[in-house]
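Encoded as structure tokens, here's the structure I'll be asking about.
Every protein chain but one is kept in place in this view of the complex.
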Amino acid sequence: MSAQGLTGPGLRLDRLPRRRRVNRLMEGLAWLSAAIAIAILGIVVFDVARRGQSELNLNLLTKAPINFSLTNAPQGLANAFAGTLVIVGLATAIALPIGILIAIYVNEFAAASVRNLVILVLDILAGVPAIVIGIFVFLLLVVGSGQSGIKGALSLAILMLPFVARTTIEVLALVPNSLREASLGLGIPAWRTTLSIVVPRAIGGILTGTVLAVARVAGETAPLLFTSSVVGVKTDWNPAHALQTIPVAIFELSESPSPQDHARAWAAGFVLLVFILFASLGSRWLVTRSHRKITGR
Amino acid sequence: MSSADISAEPTRRPFTGRRVRFGDVVLQVVAGAAALGAVVLVGLIVWKVVDGSRLAIVKNGWGFLTRIAWNPVVGKELYGAASFLFGTVVTSFGALLLATPIAIGVALFLTELAPRVVRAPVTALVETLAAVPSVLIGLWGIYVLGPALRSSIEHWLHAGLGWIPLFGPQSAAGASVFTAIIVLTIMILPIVSSISRELFLGVPHELKEGALALGTTRWEMVRGVIFPYARGGIAAALILGLSRAMGEAIAVTQVIGGSPTIQWNLFSTGDSLASKIASTYQGAVTNLQLSSLIYLGLILLVLSLAANITAQYIVRSVARKHGITRGGHA
Partner (left out) sequence: MPKLGTSIRITSAVAAAALLAVVVAGAASASRQKQSGATITGAGSTFVSPLVFQWQAAVGAALGDTLNYAAVGSGAGITQITARTVDFGASDAPLSPDQFTACNGCEQIPWALGGTSIMYNLPGVKNLLHMDGPTLANIFMGQIKTWNDPAIAKLNPGVSLPSTAITIAHRSDGSGTTYNLADYLSHVSPAWSSQIGVGTAVNWPTGVGGKGSSGVAAIVASTPGAIGYADVAFALANHLKYFAMKNNSGKFTTPGSRGILAAASSDQKPAADNSLSIVDPPAKYPNAYPISTFTYVIVPLQTSKAADMRKFLFWAVTHGQAGQYTAKLRFVPIPKSVLVVAEKAIAKIHS
């Protein structure tokens, strides 16, 4: 691993001022890049808040949408908020246990080659585009029998699964072996050890991974277009029906010609964004706090 | 989440050699079934997509990939993927070109330049950019970014460099390939930056300090030590970013305008594989059209699988090369 170009004429002292200038320039560019990245996030959040504020009121959460309104009667996106809760909730209920089971198998039972294969498969699954997952669930389940919230939840669960499984694998590996050995030494069977001792020990990390996966999937539109887009306007909690969701509602409203529709899209987007930011940053903060407690730093 | 830390297998196997209880068998079978299910799922996805595109494959064969057409009129039906393939390539590589320097800059900032206090919050903020839903970035692209680009950068580039085919006349309706490229840049920036950051953190301290001790400036150390060391990982990060850009359907379809042609003008409308599927599948009129759209999906799947598997292979071989000497992990 030789450091290239660092010997001989590259380090000439008489070129030092020039080398220092180049260094300053590069450091400045790095600072600029970070500023750009943060600025983009700030601008997007600010714009979403500003443009949605006219419709950001209780009506948004409580009133149903009025398709093709010729009057200015108050309307909202109550059906979308309800549908998102149901579909994302169901998706988590499906992905979480299966992800934990996969992680248990990979970490506690599998031989090294199987472990590497399953992890590779999970990484590949994570790279399949969301729209292809939508096509897949559509062809498998929707053709011939119709859309429903549960099918939408299934497509989101497929998207969540690799994240939940991968983070669970990592935190399970962090649980010290001494814990397992102590438990086995006490005569507790292996399955009991895993489920009652190892997994609960790692539950913090598992939940963090799940929250991050939920945050990612709450904003997914493409798979839901295929599985849960032919919806009604009334607030519906029944997953056997196709349910409206916030991202699909935003997508549809974004193509409408009416400025009120756009404002409602921004407002719903703001609520979604706040939830995602809260979940994303909040879980990271919890992780940092637990690290600090463990390492005392 | 780092895909770069496939560490050496921890030495632990306290479960082997014990008396096997019924519960153990049940857990192993159930958990094993879940793991097997994941493997089967990937195969099932590939198979279902191939199956759905079978009609179009039989009708079109390989010519589909090079034909520029999308004529859904019954009796004159003719479909081809060439213009969408072109659009996918232009938008994703364009986004990668723009995102790479910024992402590497951010990663360098976070590992070398930023004051310690600032590192964790800024890292969290950059990764949060990845959590912003694509439909919101698309909405922002239609009503904020698109018009802003139209009146500023697109206008200047066309006015000053309009003789270059890339910077031709602007499209009337505001949608453009250029807006799509910027939108994709924003979306892949966090991925490339976070993987690069983890790579740079993994460069051994001794190498970096050794170079600095020789009298190099920080930039020369980065160029001479960090980049060569992390070269493979950066390649993997770029490929993963590319794969993400290729697969993005919603944000692209909102800003790109949807016209099935091949032309070099960045400021006119265009279309990509994912974007075409998102905008048209609901309105597919005939079985051949639906199957052709799924054929587009198959091409997209093959491309992203190829990119992903390549990136995973690079990551694993780099980890194997460096895995044992992971010192100085901050």
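Order of writing sets the chain letters: A and B. Residues in each chain are counted from 1.
By definition in this document, contacts are C-beta pairs under 8 Å (C-beta built on N, C-alpha and C of every residue); 3 or more make two chains touch, one makes a residue touch a chain.
Everything quoted here is computed from the prediction, not taken from an experiment.
Colleague: Name every shown chain in contact with the chain that has been left out of the document.
Modeller: When the entire complex is considered, the left-out chain reaches A, B.
Colleague: Which of A:44, A:106 or A:242 touches the chain that is not shown?
Modeller: A:242
Colleague: Would you mind spotting which of B:53, B:269 or B:304 touches the chain that isn't drawn?
Modeller: Only one of B:53, B:269 or B:304 touches the chain omitted from view, namely B:269.
Colleague: Identify the residues of subunit A touching the omitted chain, counting contacts across the whole complex.
Modeller: The missing chain touches subunit A at positions 66-68, 70, 85-86, 89-90, 92-93, 142-147, 203-204, 207, 229-234, 236-242, 255-258, 286, 289-290, 293-294.
Colleague: Pick out the residues on subunit B that sit against the missing chain.
Modeller: Interface residues of subunit B facing the absent chain: 70-76, 171-175, 257-259, 269, 279-280, 282-287, 290.
Keep in mind that, in the parts below, only the chains that are shown with their structure count from here on.
Colleague: Which residues of subunit B touch subunit A once you look at their complex with the stated criterion?
Modeller: My answer: residues 1, 3, 6, 9-10, 12, 14-15, 18, 20-21, 23-24, 26-28, 30-32, 34-35, 37-39, 41-42, 44-45, 48-49, 51-52, 101-106, 108-110, 112-114, 120, 122, 124-129, 131-140, 142-144, 186, 189-190, 193, 207, 210-211, 214-225, 228-229, 240, 243, 246-250, 254, 274, 277-278, 281-282, 294, 297, 300-301, 304-305, 307-309, 311-312.
Colleague: What part of subunit A is in contact with subunit B in the complex they form?
Modeller: Contacts found on subunit A: 1, 3-7, 10-11, 19-20, 22-23, 26-27, 29-34, 36-38, 40-41, 44, 47-48, 51, 98, 101-102, 104-106, 108-110, 112, 114-125, 127-133, 135-136, 139-140, 158, 161, 163, 165-167, 170, 173, 177, 180-181, 184, 189-192, 194-195, 212, 215-216, 218-222, 225-226, 229, 247, 250-251, 254-255, 262, 265-266, 269, 272-273, 276-277, 280-281, 284-285, 288.
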